[in-house]
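For this depiction, one protein chain was excluded, whereas all remaining protein chains were kept in their positions.
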Amino acid sequence: MYRYLASRLAGMLAVLAIVAVIVFVLTRAASGDPISVLLGDQATAEDIARVQKDYGLDKPLPVQFGYWVREVLQGNLGQSIFLQRPVTQALWERAEPTTFLALMAVAIAAVIGIPCGIVSAVYRGRPVDQLFTGVAMLGASIPSFWFGIVLIQMFSVSLGWFPVSGYGAPGAPLAERLHSLILPAAVLGILNSALIIRFTRASMLDVLGEDYVRTARSKGLPESTVVLKHALRNALVPIVTVLGLTVALMIGGAVVTETVFGLPGVGNLVVSAVLRRDYPVIQGALLVVAAIYVLINFSIDLLYVAVDPRVKL
Amino acid sequence: MSTSLQASAEQPRLVVRNLSTSFPTEDGLVRSVADVSFMIHPGKTTALVGESGSGKSVTSLTLMRLLAKTANARVSGEAHFVTREGRTVDLLALSDREMRSLRGNQLAMIFQEPMTSLNPVITIGEQIAESVRLHKGLDHGAALAQAKRMLDLVEIPASAQRLHEYPHQLSGGMRQRVMIALAMACDPTLLIADEPTTALDVTIQAQILVLMRRLQAETGMSILFITHNLGVVAHHANDVVVLYAGRVVEHAPVRPLFGAPEHPYTQGLLACLPGKAHAAGQPRPKRLFAIRGQVSSPLSPPPGCAFEPRCDQAQSLCTQAMPALVDTSASRQARCVRVPAAVIAKAA
Partner (left out) sequence: MQLPRIVRQLMHRRIVMLSAVVLIVITVLALGAPWFASADPNDTAVLDRLKAPSSAHLLGTDELGRDMYARIVHGARYSLAIAALTALGSMLAGTVLGLVAGFFRRLDAPLMRIVDAMMAFPDILLAIALVAILGPTLLNVVLALVLVYTPRVARVVRASTLVVRELLFVEAVRALGVRTSRILWRHILPNLLSPIMVQASFIFAYAILAEAGLSFLGVGVPPEIPTWGTMVAGSQQYADKAFWVVLFPGLAIIFTALSLQLLGDGVRDLLDPKLKKTL
């Protein structure tokens, strides 16, 4: 088991390294002049000299990469040109709406997706299955920004149940902030439940075809017990994997949704950073988001070990 | 077609009449089981013999009503089962709920693959106990105690510990014992064993078969033993039903069948056994015998007898129509034009 973990860890570190290279190369390719990227236009001679030393700007590119990585590992992601603040601080300030949004969306996707997927698998081929599968396909074909606009029209403008945009007034209580997240979370959650439905269905179908399910039926157990106790427990592990991946998908989906709903989250930050050519922010955000994704995947691998009795020592 | 067989002193436990199972596929209708009839008596073992594709597994799954719903099977015929309470029910006509109350309870099944037939994430004790809780209404503790008794019954050592272990911690032979324990937990009167030893080592096979014999002697249950292994049949069965291409081609008690097989297919099967490859008194032949040819595709069956293309004794009559299954003596049947039907004096 330890060997399994060690190899997974090594793989994760390798991927993180490549991610860092990609982000570094992308940002350098975009911005060109690293000094103005790091310091903006109002740089003093001292600042320039310091930055040149810290980032090794007179040295060859691979060495510069090394310096940059060292800075990153110390928690320094650079300074936002536009916001006049360290990137880490800007990201941290924006983290809350995005995190809550992602979690709420995953919860909605799971609550819709898993039961529908199970029902689809149990009644395979019948009208229920065709309906759910069709709806899942539809969900994967709807652009999230369009769906957001439509829902805003229906629920915020016409019915007035939710704010049209924004994250609550500054200093608003948690309840009000969460309330403003309901509609965007619904958009993300409903559309991404499509993936969960299809995956749950596939996983359940696999398990329902196994010999031990036939054994369970041969004992005369009611079908609900066979499905929920014998089948689901085995199908759950891949489903949990997909849920983990969905969290990562949500972070990407948040980019568009936050823009539609005017939420002050990380996604919105990245979009405005791109429009304003705020390279340190783009660089930092890309790195952090990708790193979170890789870490989530690794955690899921750890979860496998914990959950599956066959992999225990 | 005559189906009257010698009336037994006791009522048969299971009477199967004209069982047919067909599956619609994209390439046409596949008749896996066609017109199969046989009986099983209490305390006796009936062997269902045939090669792969002969329909023996489908027969057992049809009787247990365990065919996959998505297969859209078309089933016809009757299967009269005598319950513990003395009622006779048609297994194929019962509602789902009634069938479920019999399954695992009075009617149990063990499968071919012990490695994959147990749920990997539920403990062995729980897998047995849930059956007991369901059918006998016992509570948690009592059910677990019964599970332990069953593990002892099938001679699994350290049974108290095994209750809390998972299937992957046991070997194949052990797992099959657990399957037997599971099947016997509610004291069934009929056990269907679908090639229970095929996937096991030869030495383990012998142990499992001896175990099953002992359990049968102790509980008086009937066994429907499905296999392609004639050696097993010779030692453990009372009655033999030979299937070919979904049909019964011969039905006889075990000794007469081995002593004087009537259907060319049965003769061929027996000739394949290395020890039997010669008539008494003649020198042993140098090459092993094999029935020539292969089973025809179920989608394009031969016009007459299904075995005709491979039969060395075929006549022109054989290609014209499927022979009927006729009584060749008081206790035997065969489906072959070469075997004359016996006139059986009906009891007055």
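The first chain written gets the first letter, and so on, giving A and B; residue counts start at 1 in each chain.
The rule we apply is simple: a residue touches a chain if its C-beta (ideal position, glycine included) is under 8 Å from a C-beta of that chain, and two chains touch if they have at least 3 such contacts.
A quick note: this is a predicted structure, and the numbers were derived from the prediction, not measured.
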item: Where the missing chain makes contact, among the chains that are shown; value: A
item: Residue among A:Ser120, A:Ser144 or A:Thr215 touching the omitted chain; value: A:Ser144
item: Selected from A:Leu9, A:Ala49, A:Val157 or A:Leu228 as touching the chain missing from the view; value: A:Val157
item: Hidden partner interface residues of chain A, rising order; value: 11, 14-15, 18-19, 22, 26, 29-30, 137-138, 140-146, 149-150, 152-153, 157, 248-249, 251-253, 255-256, 259, 270-271, 274-275, 277, 282, 285-286, 289-291, 293-294
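Convention: only the chains that are shown with their structure count from here on.
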item: Centre distance in Å when chain A and chain B are each reduced to the mean of their C-alpha atoms; value: 54
item: Contacting residues of chain A [partner chain B, same complex]; value: 124-125, 210-212, 214-222, 225, 229-230, 233-234, 308-310
item: Chain A-facing residues of chain B, complex; value: 64, 66, 70, 99-105, 108-109, 111, 113, 116-122, 130-131, 134-135, 166, 168, 179, 182
